[in-house]
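Selected chains from the complex are presented in situ; the others are not included.
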């Protein structure tokens, strides 16, 4: 019989996932994504210009661009996180995460179809309970689709700029919560059991994980980003295989939910030629 | 007959006000305040230490302290606001507002009763449609009460650290939306009418205001902060009087709502001796 | 009999005020303003360009602009103030004050008559003994008039860019210095007496003030900025009324002095149509 996780889930259960579109009025795409207690506002803003490096020296367009910014609200964590604007700079973790979000979304974006536009993705974490970077990728994907729909002209003969579905999930090797057992007259903690592969880690699990992996995949079941880290110990090829399979299973479910959330009209657009 | 405002309100109508307590899990006090479309997350975090300047040179406590930080999410405005952590510094408007929030809350805080604690207020604007600084003061007040309740020991003989109710509102002199009138065969804009004193300006009104005033008052009907600015023109003593009265009327209504939101138990605490 | 203030003034006395024009050689307008021991150098520099946001998207001018910067010399205060350029950023108080100075001066400036020019106001406090922000507004006003005169062409048919006189003053509710009285054989401090409204606070008064108010008014007796703060306690409507009246009295006297300092020729210019 399988061990129960800290919040009662089975090893391959995901936390409840909810995406609310059109969450803010300003940006062309704006989404509130909730993954268990983790909540992120993901917005996509469209501007009619491109950065200099997207032009050739003689001014011709190399297509559009997308960049991403990410932050934790100071109040989003159990212990308050110092505000980066007060410190005067973004920290290393923030840089690492916003680069991951940017690369992931650019991988499903047709820069030529985007035209001379820059899309800025803002992921602001309202509440952090593990998996904020993967929730950001998933939420930003929906915001991106809405932002593209806001300017897309189906009569243009151009393809829709979003080429494929995209979603992200975390997996990891985590030991089950230690049980309490009777030892003679006393109740004591049982010895730690071996780590098991878990899907969609919450913060309590993430902070105990021996191995941690973030996976970003497309609707075609291919990899866009795979980042595995041996936090507590190195890990074997067999563990890697198990974790990747578990992640693929989760991403499949998220992409199904994305299709429900976007509706037939937009599902039909994605990846369709113009 | 009175003119209708841009969103259909009468001159002394406030926008719908809604405060959701316990919005986040981390901070001791956390509130989502919604004033029409304006939405701010206000959190109050308690730490068991005080800044150096709250100690005498020989280490004795001068009581606790409270400081406030404020920011707009980049996606909170109609046009995206550049992220301050990316620019590497907070701008002047942010500094001005967070100083106002800090001073306002400190005015109803009994620093001695607070003891050797620092409270950090975080106001993060999720959506900005005018009045974000006054909404921040009001929301942060509720978060502050919850934060104080989290450590207050009624057996201690100490007074509750929050001495009085506190709320804030904006008022201003704004010209009514220009009407369209028939001129011969054509429909044209009627001439601009004189400005009238309005309560609780939304963004469309704020950006057109000739005079703009932010008022922070206590439950005893006294002033904590009053900041009037002649944005488009200087203003008269008579206008000042009318605006202050209108603000007092609004603050009275907000404090009633604060009492409903906090419930009898906490209402009874505020300003009560130990 | 009225109480004497810490420096011997009556409650509605101002400190000696002296403005020296043409203090520096570089800027078009440069003034040394002395208010008691407070000394500020106020300079107005004119540039033949406007910031981007003063142009419409197709390049048309929205008129000129004015911005203000303020700082304390590290040596200007009783205890040395750390240099902001060494810390790498301006602090919140500096931001708050330079925004106040900028808004105040813009309120009497005809941006269209200013044309495609930017005026930069620099207020550098040489010695700080209370009231540096209001002295900065008053001094900068004179520097602004001189700067405008430097480029104004009376043959142009354009109005002079300065529309009205402007001055600023602080007022506050402050308790009189505690007297020493005989108690039996000993000399002791008498009990604190109630606060009284004082005009033009020096540092010793400002740091003890229960209520503090900065007022900026025009030559027509109207308000441009009014910022009241309950530093030690909230304040009543009656106190507010008394303080505003006292401030108006002081500003009236400052504007008379400004007229003496500027001389008939420039007094005649201000607010005159072209």
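Which chain is which? They are A, B and C, in the order written, and residues in each are numbered from 1.
Throughout what follows, contacts are C-beta pairs under 8 Å (C-beta built on N, C-alpha and C of every residue); 3 or more make two chains touch, one makes a residue touch a chain.
Predicted model only: the values in this text are computed from it and were never measured.
K.L.:
If you could, jot down how many copies the complete complex is built from here, 3 of which are displayed.
P.N.:
Altogether, the complex is made of 6 copies.
Simple rule for what comes next: only the chains that are shown with their structure count from here on.
K.L.:
So how do the chains connect up here, line, ring, star, complete, or something else (other)?
P.N.:
Graph shape, chains as nodes and touching pairs as edges: a line.
K.L.:
Compare the two sides of the chain A and chain B interface and say whether they are made mostly of the same residue numbers, over half shared, or of different ones.
P.N.:
Looking at both copies, the contact residues mostly coincide.
K.L.:
Using CA atom means as chain centres, which chain is nearest the centre of all the protein shown?
P.N.:
B
K.L.:
Rounded to the nearest whole Å, what is the centre-to-centre distance of chain A and chain C, using the mean of the C-alpha atoms as each centre?
P.N.:
So the centroids are 52 Å from each other.
K.L.:
Report, in whole Å, the distance between the mean C-alpha point of chain A and the mean C-alpha point of chain B.
P.N.:
34
K.L.:
Listing for chain B: what residues touch at least two other chains?
P.N.:
Within chain B, the residues that touch at least two other chains are 89.
K.L.:
What part of chain B is in contact with chain A in the complex they form?
P.N.:
Listed in rising order, the residues of chain B that touch chain A are 24-27, 30, 37, 41, 43, 45, 47, 69, 71, 73-80, 83-90, 94, 120, 122, 124, 126-127, 129.
K.L.:
Tell me, which parts of chain C touch chain B in their complex?
P.N.:
By the definition above, chain C touches chain B via 89, 91-93, 95-96, 98-99, 103, 107, 164, 217-218, 220, 222-230, 233-237, 240, 244.
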